[in-house]
Structures are given as structure tokens and as C-alpha cells.
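For this depiction, one protein chain was excluded, whereas all remaining protein chains were kept in their positions.
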Amino acid sequence: MTEYSVLIGGKAGDGIAQAGQLIASIFSDLGYYVYQYVDYPSLIRGGHNFCIIRAAEKPVFTHRTGVDLILALDQKTADLHIHNLTTQGTVIYDSPKVKSEGQALAINEILAQYKGRPIMGNTAMVGGFCGCVGIPWSLVEAVIRKKLPKETDLNLLIAREAYSRITRCISVQPVEGASPRPLLSGNEWIGLGLLAGGIDAYVAYPMTPSSGVLHFLASVADEAGIDVVHPESEIAVILMALGFAYAGKKTAVGTSGGGFCLMTEGVSLAGMAELPIVIVLSQRGGPSTGLPTYTAQSDLLFTCHAGQGEFPRFIAAPATPLEAFWWAAEAVQLAWKLQIPTFILSDKTFSEGIYTPEAEPEIRATTPLPAPSYPYKRYADTPDGVSPILVPPYSGEVVKVNSYMHDYSGITSEDPEMTVAMVQKRLRKAEKLATMTDQPGAVVCGGSVKAKTAILCWGSPRGVCSEVADELGLRLVSPVVLSPFPAGEFRRSMQGVEKVILVEDSSTGQLDKVLAREGYRTDELILRYDGRPFAVEELVERVRRVAS
Amino acid sequence: MTEYSVLIGGKAGDGIAQAGQLIASIFSDLGYYVYQYVDYPSLIRGGHNFCIIRAAEKPVFTHRTGVDLILALDQKTADLHIHNLTTQGTVIYDSPKVKSEGQALAINEILAQYKGRPIMGNTAMVGGFCGCVGIPWSLVEAVIRKKLPKETDLNLLIAREAYSRITRCISVQPVEGASPRPLLSGNEWIGLGLLAGGIDAYVAYPMTPSSGVLHFLASVADEAGIDVVHPESEIAVILMALGFAYAGKKTAVGTSGGGFCLMTEGVSLAGMAELPIVIVLSQRGGPSTGLPTYTAQSDLLFTCHAGQGEFPRFIAAPATPLEAFWWAAEAVQLAWKLQIPTFILSDKTFSEGIYTPEAEPEIRATTPLPAPSYPYKRYADTPDGVSPILVPPYSGEVVKVNSYMHDYSGITSEDPEMTVAMVQKRLRKAEKLATMTDQPGAVVCGGSVKAKTAILCWGSPRGVCSEVADELGLRLVSPVVLSPFPAGEFRRSMQGVEKVILVEDSSTGQLDKVLAREGYRTDELILRYDGRPFAVEELVERVRRVAS
Amino acid sequence: MTSDETIVTQTQNTWCPGCGNFAIQHAMKFVIQELEAEGMARDHFVLVSGIGCHAKIADYFQLNSFYSLHGRTIPVATGIKMANPNLKVICFAGDGDLYAEGLDHLIHAAKRNLDITVICHNNRVYGLTTGQYTPTSPYGYQGKSTPNGLHEYPLNIIELLLGAGATFVSRAYTRRLPHLKRIFKEAIMHQGFAHVDVLQICASFFNATTWYDERVYETNESNAGLFEFACRTAKQWNYNDDTKIPIGIFFQTRKPVLPEKKIQKEVDRGVIVKKILEKAT
Partner (left out) sequence: MTSDETIVTQTQNTWCPGCGNFAIQHAMKFVIQELEAEGMARDHFVLVSGIGCHAKIADYFQLNSFYSLHGRTIPVATGIKMANPNLKVICFAGDGDLYAEGLDHLIHAAKRNLDITVICHNNRVYGLTTGQYTPTSPYGYQGKSTPNGLHEYPLNIIELLLGAGATFVSRAYTRRLPHLKRIFKEAIMHQGFAHVDVLQICASFFNATTWYDERVYETNESNAGLFEFACRTAKQWNYNDDTKIPIGIFFQTRKPVLPEKKIQKEVDRGVIVKKILEKAT
């Protein structure tokens, strides 16, 4: 397989992520599948930022350590990453600011020549990159015109100048017969799925790494006809969203761990009042403020049990663009079909990674909800525990929801028999949810599907795990649905497995605990908790050591 | 064993709980062990309230269905409970308001005679009770003088009148050689333990069923020299408490599920900043506002996992007065020894039940904390992961705590190696915690300790389970420490067990999930989720059905 | 007007005898029926309550209701109103609920001039949890959390709301029923954020009946449009001192409201999603 990895790095404020996206777009335009990893500290200016753009002829969802090209806008980039250069690789560096091997690009000189602003140094570097790998100028121009709508001509002049100053040394060819693919962040794929699933409103308070969903949906709110609301706090977020839901609007919220803490009381309210709500929870390094811009998978058990009392909830952790799109839409549907809180559990790596999809996203029709009967009772008992929803105003009927234990019509009750009836109604919803979700797709099985050693993972590490499984001839098993645990699908995926290696970005192995409950034992835990995702080569090494 | 059960019931506002306590005090003065169950809906006036006072010659921590005496201040009491009367039992009822079998007591007539206020009807009923069971008047008078400091003489006249109007029909004798024991609610036993453990401050926002701790500690704050603070919300509670802790004051907070949700972000902060804090969490029927005055055990898993990220925590669920006293004190000690959040997990039944202790509480000496070294680093690395605490002001040294990932001195760091060091420091604290707490006392083993069938339970159901185990010749196994799970002690307690019956006040069996992780399977789940605790006779029936 | 009892539920009322909540329910029942007679549809009312004694009103009205969480009437009401601006959303909140646990939401709703009505059942005590102090309890108040007396002065809610930019700020008293009805009606009719701080008798834990009866008087509202005037009236009683207590509409003005009415676009999600994907290609 032909593939390329490009690393671009500089200081926060240098426009590294944007330059990375230009490069990613160019690869996509050439017909490549693209994944872009974005690494930056929690600050606005100064710290070391870098992106790795990986382009390949088949879908990729993770980065590799080895890079073919380093684009150094600061010295740190050259110093920190030079040992990752592949043998045929080279460096383009901003000269004279940076000292390095490879080709010098006198960015300040170019900027001075065209009176460019300092931030346009990143455009220069993109131009240099394109020159180096031989992208036709017409394609470069088209991408810049599309992606840099402000000061486009100036940017073009600068890019062109850099393009022409660089000597070609690697040749990137278009992929035959392939056409460009959309390039969106994990957060955007989730947001798009929410739209496809039919949300009417999105409510959120900014919090890295979930803010991308808010920013994306706010940017398309008008054309999509949805409300996007950013209120005073996460407490307000979840309760406003439940107000929206009560009034019949399909609503999602988004946050990260600290903000989610503040939502837990509302989640429990959704459980009792049986209000549909979708919660996008993007994990980052914890506890507490932790590492806001680095990754973790340490909120799985918290998400499974957040909120006092017992009530059904659905949790899916997508690992690819299409999964994010599909499960976000499905989360909206399930929330409304069962009147429960549903979760899309993401993490920094997936949320802020940038992806072309593995195939074209398909929008499925939504099923209409059952009609209520009259006189209306909000919590009418039914065989599957699901009471039909009626939305106010409805002439002659009242709609009452209640955070207290209540009777069928929603009026507070402390009666023991009514309590039992309501608890059992929720238990039946849980059973129905389990049947609806323990279905093909709930667990992804890949690699050598007959191998007796399996790599187990969930969420974003799937990208790297599946390449490692391929490389080492191991089975890959990865539940997407985490609650209710898809016992049947998981059992099928694990048939014949004798050795289990769990890979997780946490320090305790949260999936291990979930599996132990289900009666599975893992043999090896490969845990990473420094906030950085595994690259393919790193994980291959770690797995190889324990696989045999 | 001689034992008596008395049920007194009436409307909210009739002073049922107070009357119950008088009766309980009288039994205690006679040398009996006493347990009082309090059942009331979430309202101030009108609904049906009742108490069951059980007095016995050995310690009791639960109620029985069968009662020897019913004291009916309203018709509902007579109607609802009459079928629970034991064969030798009788009823005293407020005549003519209530119609019933048994003895009539014309309370309104008595009140009119002495110009008593309506609330004093409860004193009249207590007087009637004492007359009926033949308590010497001197003892009645002494208890009333002690417990009713306001309008004592009027109350005495009324009680005396009722006392003399009633015909004696049961004879309650003093227990030979026994002396009176203190009578306190579960919440008060917890509060007393916190005091004994050395707290300097208690911060809480009122929430049933945890408010008793706040009320109790506020009432003794001055004499005990502690600060008791009731701020604007639970968020303020936990963060103020962490402020106290930073400034060197041992601090506890208290709440129930909904309020705890709002504290979870602070709990995670305590995890990262390594601040000691004790959280008293008293469970009630959920989800959401649920059943505020009824019991549940459905927050165990939430408590185990609350807060984003991974950090050690200690959870104990005491089931008797002495355990509450001891583990609350120990929770303070552990919080400070390891700089972690520690929990006392209670529930409505335990918190609001009223108990004489099984033996005399003993105050153990507290161990001093290790001295810091200089120059001071708040997060200095150590073999056991515990960094010495220094409290500001300290001349020439600064004390920095931080919710971000930080370096040894508390300054924000996003460095991967520093992250790993800090995560491992917390993991080592978790290991130390596990060793310190997997000790005798962490799991209570009782009943027929060699029996092959075990009743498993945690928290308040222990009282009833242990009587059932005794009655049916089964083993009783009940972990008090729930996190970290005391694997060694539990294994020892379970040696030779072939059949496990779990009893829990929840709809899903939360301890079952904890045990599954530890590799244990339960055979039968006896779950109750109508908010009411099991009485001995009820549970005997349920267990008998599945035990063989 | 003849009373139409279909507007109340059959639920047993459990407020204490003498509780001011009865007056609030009665006045609101009257006002809603009057508004109905004037053409407002009953099914367009949505009541949002917090948690506390006050909140039981949600159970007692046979109207759409969202019995929410302690402190959270306002964000729930905000969501409902934003989702459907045609609904008449009324919050019934407690003083612990609204001025302690959820104060930030109140200020933000006032800031936004959110078009809802907020009724605070201000009994100056946590009723349902048996009598602890609230942000409007007087200095020295002895509740179970402050048995030796409270060491804080109360918030002057009226001043606070004026400072927050509320466009309708009023106070009423549960033992002035005709006045209470009038204020409720004006508050509901007000376009924008309307706040009624109702001095509510708590018969069990803060029975200030005689104290209020002797001090409460109805203000002349002719200057209710003048902010400085409102500030002066607000200062007349600070929720603590032994002075006369003005009730009435202290301030009323017009400002742009939220949510802005907007035309609901019918959009085909498939088309939008495709468009976004194309743009991202």
C-alpha cells in the first residue's frame, strides 16, 4: 500500500492545525484516505504544536511514528521529531530561524517580499511541502481557494513563492480512479450524525475536546434549521436540553468529564422523567482539569453509572467517521424510541482527529414514534415499558413529567406498589434496549478473525489496534456499544479466543472491569496514560512482546 | 429472648417520631437494646407517619412486622397495621377520632382538661403506652423531664392522666443488671464518629436523608469547637470543604444522591489535587428526586466511579452504631493519611433509624502525619505515593495545589513523563489503601459461620439479614469496606460457601456487579425496590424459598 | 367568574394548614381562568416547579407541568420556551431553590430578558427540609443548620434583580389576595422576564403573619417605569430590618426579549447533510 506521513510542527499560534488541514485536503483531493492527528498543549500561543497527516490508499484512522516529511516552523519540531524520519524522508525548515538537515525555506523573506502577516508562514510551509512532493500547482491553488477564503490572493502568492523555491524530492501521485472525500474532525462526524438523526437543538458549554461539536453545529445551525444554545453552565445545558425534549424537540448536549459531572443530576432526571436526551461526552486526561488537550479513556465506568438511582442508558463509542455518523444518528433515535439518555462516548484522539470516511455516509429514514392514546397519561404502562410521548400544547390533554416517583399520569406518588410498577417499567425498557442494540455492528471484529489471540479495545484506539492486528495476524475485537453490554455479539466475536490483550488509554483498564462482570478475563493489559495515543509502530512492539 | 415491638402512627405533624423516641428512651432506660424504624412520606403535615420501636435483650438493628402494641393517633394506623398485631398484642387508639379494637384513649378530652396543645396528643399516647405496659411512673417522668425540656410540667400532667386512664395489659420488666444506653440516629452515630476522627469542620446543604448529620453537628458545633457551614449549594459545599482541607482543617461533607451529583466535579478535584475529604452519602429511592424519605442502595456503583478520571477512593457502608462511629472516624484518618476522598455510604434506613449501640464506643488515638521536608514540594514523590502535607502559612515555603496535571511542586505540567509519574504516584496510594483496609473488620461474617449457604449483603440490610441467617442457620457475609474491595477478607469469609443469596435494596443488584468483577457469582438475588426495608419475617420467607 | 374545577387535580393536598402556598395556588388558578376567558388556551400553559413545598403546585394543577429539580426551574423553563415560544411558561420556585441552589440561572434569565414568569414562593425558609435558613432569612435566624443564629444578612432580591436587568420586578404577599392576583396577571402578561417575589407564610417554620400584616403596604406604581425610583422602593425594606414593606410592581420596562420569534424552516436533513459533506470535500 502506498502511504505517506507528514509532520508539521511549530508554536501555538503558528496555524499548525490549519496548515495540517490544507495538506490533508490536498491528499484527499488526490484520492487518498486521510487521517490527521493533532497534538497541542492547553494554551493559545507559544507551546509546541504538531500534526501528523497520514494519507493512504485504504482507510486509516491512526498515525504512525515514522514520517516521510517534517515541516518545521520552529526548532522544537526539528529537534523532537527528527529521529522519526523514515529513511527516504526529509525536512523542510523555516530558515534561518530553524537549524536542521533537509531543505531550508526562508519564510520570513517570503513574507517580507509579499508583505504577508506572520501567521501566513504556515501557508508558505504548505506551498513548500507541495513543491517538495510535486503536487500540481493547479490543485494547490484550488485547495487554497477553497479553504482560505480570507486574503486568498495574498496566501496564494506566498504559497506559490515557497512552492517554487523548494526542490522536489518525493513524488506523490494521485490515486487512480479515486475521487476526493470529505474531510472532517471526529467531532464534526458526530455532529453530522446528530443532524442526520434529526436533532432540533444542540446545547453545550465549551469544553475541550468536545467544543468542536458545538462550533460545527453553530456554524450550520441556520441552514440546518436547528437551535444551538450556549448557556451559562453545564447544569443549565442539561436542564435546558430536557426542557427542549419535554417540548418535543430532539436535543443533544456535549461536554467533557468536568462538565459532565455537573450534568449527572440532569442525567438521573432524564432517567426518572423518561426524557430523551443525547449526551456527547469526549474524554480527556483526568482526574479534574487534568490534561485538557490530551487523550484518555478513563470515564467509561463513570459514564456507565453516573447519576443516582437505576435507569437504562445507552453508550456507544465510535472509532471511525462512519461509525460516529451512524451511532450519533442512532443515539438520537434510541433516545426517542425508549425515552432514555443515550451517550456518544468519544475522546480527544477521536474528537479532534481529522478523517476521511471509510465509505460514503448513508442517511437512513427515521421511524415514527407510536401515537398516544387518550385520555393521555405520560407514564402509561405498556408491555415494553415505553409510554407514548405527547408534546404540549395538545388540546384537552395535559403532559406532566416529574423527577419524583410518580403515577401513570405523572403526579408524585410514594406508594410502594406504584414504585414497583415504575421501576419494572424502566427495567423492561432496559431489556428492550438490550435486544435492540445487541445486534450486528455492536461489536467490531477484524484482523485475522480466526486467530486465537485477540486484541481488545474500544473507542479511538481501534484505529491503531486494527493495524496492529493485521500486522501481527491477531484477531481484533472491539465493542462499539458499551451499555447495555452486547453480550451476544461479543460472545460470537470471541469464539475460539484463548488469549486476550486489552489496549486502553487508562491506568486501570476500565473495559477490563466491564468484561469481568460479563465473565471474561483478560490476559494482558496494555495501558497508556500519558495522554498520548499509540502510534502503529509503538503498539506493534508492545503487543508483540505479550502476544506469544 | 424477651423482646417487644411497638408501633406508633399518625399524621405528619402529630409528633410521631418524637413520641417514638420517648418510648425508645423508656426501653433503653429499662436496660433494653433498642432499634426504631421511622417511616414517613416527604411532606410536613398530613400524610401517614409511623415508627416501630423494637426493644430486646440483645442488640437489634432491624424491625419485625409483628408488633405487640399499636398506638394509633389516626385511623390509618389502626387500619393499615392491625393485621400485624401479635396474638398477645393490643391497640391503644385516640378515641373517638379512631375506631379500633383495643383500648380507647380520649386524647382530646385529656388535652381539653389540661389546656394542652394538639401536638401534645403524642405525649398522651406515650403516657397511655406506659400505663398499658406497666412502666413505673417515676421512670416515665424522668424520661419526659429529660427529653421534653419545653412545657415539661404540662406534658407531665397530660402523660400522667393518660397513664392512669389505661388498663395494664402487658408487663414490661427491666433487664437485670443492664444500664441505660445512648440512643442516637444512624446519622448521629456517623456524626459522632466524624467528631471522634477529629474533623474541624462539616459543610453541607440540607438533603434528606443526610440532613441529620448536619443538624446534629450544628447542634454540638460550639461545644466541640468545629465549624459547621451550610452554604448556597452542594457545589459550594464540596469546594469550600476542599478550601478548608487545603488550609489544614479536617473536613467532612454530607448529602444524598442528587446533591452528590453536583459534588462529583469536586470529588475528582480532590483526586487530582490530593486533598483529604470525607463524604457522607446517604442513599434514598432514585433516580432523581425519587422517593426522598424512603430507602435504597442504588448508588453504590455511582459512588465507586463518580468523577472523571482515575484516583483512589475509600468507601465504607456501616450497618451498626459502632461501625458507623468507628468507620466515620477511620474515614477521616484515611482521608488525611492518604490525601484522598473517603466515603461513608449510608441509606435512609440506617441514617434515620435510631439505635442503641451494640457495645460501648471507644475513641482511638489518631496517628500524627509525617512531617514534610524542605524546600517543600506539595506533590513530592515518595515510595508509597503519599506526599507530606504542609499547611499555609509556613514561613519561606509555598503550598500549591492544582486541578491540572502538575509537577512535584504543584505547577501545571503537560509533560508525558511527569504525567506518568503522577498517575503512578496515585496508583501506589491506591495499593497502600488496599493493604491498609483489607483487614479484619472490613468484612463481617456471622450467622452459622460454617454454613455452605451464605446470605450476602452490605449496609443497612445487615441488621435483618443477620437475624434471618441466625434463624435459618445460614452464613452471613457482609463487606463493610466496598472500595477498594477487601479481596482477602472477603475470600476468607466465603471459604466453603457453595450457594450465595444476595439481599439488596435495589433493582439491579449493585453488589452483584462488584462481586462479578472479583470473580464471584451469586446464585439468588433478593432485591427490594419499593423504598421499604425488609422486616425480619418478610425476609425469612423470601430467603427460605431460595435457600434450599 | 365561576370556578372551573377541571383545572385542579384530584391529588390530596399536603400543605400545612395556614400555608401561604394555598393563596398562591388560588390566585394563580383565578388568573389562569381569567386569561382563558380572555382567549388564552389552557393547553398553552406550562408550569415548571423546583423541589420544595412550593413545588407541589405542579401536582395540584391539571395543567402541563415539568416537576424539575431543586434549583432548576429556570433552565428547564428556558429550554421549553426556546423550543416553543408560543407556550406560556411559568416557574414556581422556592427561595432556597431559586436564590440559593439556582441563583445563577435567575440572573442569566433576567439578563436575557427571557419571556417567562417566575413566581418565587419566598417563605424565607427551607420548608420541605424542615426549616433551615435561606438567602432571605433574617440575621440571627435559628434553624437546624444555624441553631445559634444565622451570621449572614439576607439578600435584597429586588435590588439584585434590578441590578441583573430584569424588566418586571415585583413583590406580593400571600395575605393580600386581590393584589396577588393582579400582580400574577400583570407578570404573565408582561413581555419579557417577569419576577414576582411572593412573601409566603410558612405556618410551620417561619410564621411571620402578624409581622407582615402590620408592615406590608401596597406601593403607588405610577413610577414603575423609572429605574432610580425602583431602586429607592427596593431599599425601603432589606428583608431584615423592622421597617414598612412595600409590595407591588417596582419596575417594569420593555427590552428585546428572548427567544426571538423565528420562522421554523422545514429542512430536509438528507439534503443538508449532503451539502455539508460536499463543502468538506
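For this structure, a couple of remarks:
Going by the order they are written in, the chains are A, B and C; count residues from 1 in each one.
We take it that contacts are C-beta pairs under 8 Å (C-beta built on N, C-alpha and C of every residue); 3 or more make two chains touch, one makes a residue touch a chain.
Small disclaimer: the values here were computed from a predicted structure and weren't measured.
In the full complex, the chain left out of view touches A, B, C. The chain that is not drawn here is touched, among residues B:Lys76, B:Lys249 or B:Arg517, by B:Lys249. From the options B:Val98, B:Val126, B:Ile158 or B:Leu239, the residue with contact to the unseen chain in the full assembly is B:Leu239.
Between the chain not shown and the residues C:Ile7, C:Cys91 or C:Ile107, the one that touches is C:Ile107. Interface note for the absent chain: among B:Gly13, B:Pro361, B:Pro416 or B:Gly488, the touching residue is B:Pro361.
Listed residues B:Val6, B:Leu22, B:Ile110 or B:Leu192: the one in touch with the omitted chain is B:Leu192. Considering the whole complex, the residue from A:Val228, A:Val278, A:Ala430 or A:Leu456 that touches the absent chain is A:Val228. Chain C residues in contact with the hidden partner, per the touch definition given at the top, are 100-104, 107-108, 111-113, 135, 151-156, 159-165, 228, 231, 255-256, 258, 260.
Touch with the hidden chain on the side of chain A covers residues 12-13, 41-47, 204-208, 211, 214-215, 218-219, 221-222, 228, 230, 232-233, 258, 288-289. Summarising the interface, chain B meets the missing chain with residues 28, 180-184, 188, 192, 195-196, 198, 200-201, 203, 220, 223-225, 227, 229, 231-233, 235-237, 239-249, 251, 265-266, 269, 273, 361, 363, 392-404, 406, 410-412.
One rule holds for everything that comes next: only the chains that are shown with their structure count from here on.
Chain A and chain C have CA centres that are 41 Å apart. Separating the centre of chain A from that of chain B, both taken as means of CA atoms, is a distance of 43 Å. Separation between the centroids of chain B and chain C, computed from CA atoms only, is 37 Å. Across the assembly, chain A contributes 235, 265, 269, 273, 403-404 as residues in contact with two or more other chains. Counting partners per residue, chain C has 51, 56, 67, 69 as the residues that reach two or more other chains.
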